[in-house]
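The complex appears here without one of its protein chains, the remainder shown in place.
Presenting subunit A:
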Amino acid sequence: MSESTEKKMVRLRSSDGEVFEVEESVAKVAKTLQDMLEEDCADAVIPITCVRAPILTKVIDYCKDQVMISSSSSTTNNPNERTEQERKAWGQKFMEGVDSSTLCELLVASNFLNIEGLLNLGVDKMVSMIQGKYPQEIRDMFNVVNDFTPEEEEEIRNQNAWAFERDPYYKKRSSSK
């Protein structure tokens, strides 16, 4: 393997077989990969079996950005450094247009690769998606099957009646019964 002057590259393979070549520093943003690389037990190609190519692309994008931030803030003080606000805006933009299934996959990937920042971004996005939604809307969004019996559902509903007032979906369900 050619080392010294050139940056060390790491190859990652997604579950659907696509191979990505990234700099080692980028891969190391993922703690799981970092541990692997440091313990020197990574092969020429690291298969990441639970992450599909489009998701991995997104993850790598994130990692690249993290590397860019950290390098710019360490070498030159301040000019390129982001404020908290900018970081937030960037995170929002990064997560923009991510649908629920992609989001789930991203969360799984960032949890698996142990990328805390991305995980937090994903969780925040998830929260904003669930927030203010009725149970049926949440179920539709994430393809969750309602496994409550009508009695059980009625019981929880009664317990917290105030939080679910005016739930159009609930009325629909009970009237169709």
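Keep this in mind: a residue touches a chain if its C-beta (ideal position, glycine included) is under 8 Å from a C-beta of that chain, and two chains touch if they have at least 3 such contacts; residues count from 1.
Note that contacts and distances are computed from a predicted model.
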Omitted chain (choose from "Family with sequence similarity 114 member A2", "F-box domain-containing protein", "Pre-mRNA-splicing factor CWC2" or "Origin recognition complex subunit 4") - UniProt protein name: "F-box domain-containing protein"
In the whole complex, of A:37, A:67 or A:123, the residue touching the missing chain would be A:123
Residue positions on subunit A contacting the omitted chain are 15, 32, 35-36, 39-41, 43, 46-50, 100, 104-105, 107-108, 111-112, 114, 119, 123-124, 126-127, 130-135, 138-139, 142-148, 153, 156-165, 167
